[in-house]
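Please read through the structure below; I'll follow up with questions.
The complex appears here without one of its protein chains, the remainder shown in place.
Chains: A and B, in written order; residue numbering restarts at 1 for each.
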Amino acid sequence: MAHQSEELIIEALDIHKSFGALQILKGISLQVRRGEVVVLIGASGSGKTTFIRCINLLEDIQAGRIRVNGRAMGYRERSDGSLVRDSERNIARQRRDIGMVFQRFNLFPHMTALENIIEAPIQVLGTPRAEALEQARGLLARVGLADKASHYPSMLSGGQQQRVAIARALAMKPQAMLFDEPTSALDPETVGEVLQVMKELAEEGMTMVVVTHEMGFAREVADRVVVLDQGELIEQGPPEQIFSHPSHPRTRAFLSRVL
Amino acid sequence: MNFNWDVFWQYLLQPSGVYLTGLWLTCLISVLAMALGCVLGLAAALLRLSGNPLLHLPVRFYVWLMRGTPLLVQIVFLYTALAAGGIFRFEDIELFGLIVPGNIQAAIIALGLNEGAYMAEIIRAGIGAVDKGQYEAGRSLGMGFAKLMRRIVLPQAFRVIVPPLGNEFNVMLKNTTLVSVIGVQELLLSTQMITSATFRVFELYLVVALYFLTLTTLWGFFQRWLEVRFSQSDRPSTPPPAASRMFGRSALKLLRGR
Partner (left out) sequence: MHKHRALLVAVSLGLCTQWAVAAPQVLERLRNVDKLTYCSGMDSPPLVSFDESQKPRGLTVDLGLEIAKRLGDKQVQWKVIPFSGLVPALLAQQCDMIVDQLFDKPERRQVIDIVNYMYSSQAVVVPKGNPKGIKTLDDLSAHKVAVLNGSTIKTLLDTQNDSLTKAGKPPMKLVVYNTDTDAFQALRISQVDAYGTTVETAGYYAAMAPDLFQEGVPAFSRILTGLGIRKDDPQLTAAVQQVISDMRTDGSYVQLLNKWHVSSDTLD
């Protein structure tokens, strides 16, 4: 949205992924620049969730390259061209640069909101506890939940939990954030509060890749909308172009169903 | 009915030194064997998660063996049969200035090995009960396997593990009577030694039954407290009144589970 640079944060090149015999991703390439907000849309089964999970290696890929922040992510190439997965330790280190927000929040239920947020900085980055706490309180305030610091996830509404999840991901100071259908599991009343947080994040210049069905959000916040269909990237462009003048017939078919 | 109340009250309320030693041994062996069983069970459960057959096949063999043979046979096998076969003999060892007899070592190890197999399955189920999303959240935050298990998965698994773990300790307390056959003077053998001198079998077996009942009931209260403490994050902001916790649904669960 604001101040985009030419610097590539995420580079996915010709990604192929199969589940057994079933091919889900058939060669998807995507580049995301610093500060860009990319929204992925498409029908269910189009592979958009699988694709986003390949970026931070929650899913394996069978072919293709992923680079994050200029570094090859997660795979080394063998002499015959096949990919061998990097060590889990290396992958864990690389994942620090990318934050992820899940459809079902995945907050740690045995920790309070505050504890959820300080957990990774302390355990993974080695941040001193006092510093982590201060930072966490700041993040909670930023997502509008300063008074819920000592609440357990079971005491929070869905929208509140998701906002805590966003704060938790931000605590790692990632270069980019991935959002996997962040509002799909929420009651309609709470969808808005989460989208608002995401919008503010975008305005502050965070690089974001968002999978969502919320077309209003896409129209308002996205720099680029990417359309996936049956494992292929069929169309991408600015939201006005995609929503008003889609060129691909399957894009038109999809949009006519959802809009 | 031939029942001597004097003998009964005397042995119930004024236990002899031998008897108290037996009681102490029963508790000590139970605790140590349970600790060993939990350690072995955790190791086995984690190894079982591995995809590598070199790691998880030995575990499956161990669990199959321990659950497929009677505990009494395992105890006698470890202490007596191995020594008779010239394979291994438990010698007395000195530990912190005390002499630990070979049969007590064998008792703890046999009970612990057996318990480990059952704990492995319980812990495996506990780990399996943790939502997969937790692994994904931890991983996406950059956590490695060890941190993930220690900080995120195992604490949640523990909540599921505590009730069956409590039941296992209850069983362990009672299983210690089996080690009387290798000469360990725990509560049962101590009782048998006294009955052989006094012939008051009815009174003395009633006394030992009451001692065990006391032990298991005390443990039951502690287990209840553990279960409540570990479900803290699930509790609504005001806990239910203590009375209903003790004698309401919890008491029914107590009765059902035994």
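Here is the rule we use: a contact is a pair of C-beta atoms (placed from the backbone, for glycine too) under 8 Å apart; a residue touches a chain by one contact, two chains touch by 3 or more.
Since the structure is predicted, the reported quantities are computational estimates derived from the model, not experimental observations.
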Query: Quick one: which shown chains sit in contact with the chain that's not drawn?
result: B
Message: So one chain is hidden, and I want to know which residue out of B:171, B:193 or B:206 touches that hidden chain in the complete assembly.
response: B:193
Options B:57, B:201 or B:218, residue touching the unrepresented chain: B:201
Query: In the whole complex, what residues of chain B lie against the chain that is missing from view?
result: 79-80, 83-84, 89-90, 101-103, 180-181, 183, 185, 189, 192-193, 195-197, 199, 201
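Operating definition for what follows: only the chains that are shown with their structure count from here on.
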Field: Sites on chain A touched by chain B in the complex
entry: 56, 58, 88-89, 92-93, 95-96, 98-100, 102, 104, 106-111, 119-120, 123-125, 152-155, 165, 168-169, 172
- request: Would you tell me which residues of chain B are touching chain A in their complex?
  value: 131, 133-134, 136-137, 139-145, 147, 151-152, 155-156, 159, 233-234, 236-237
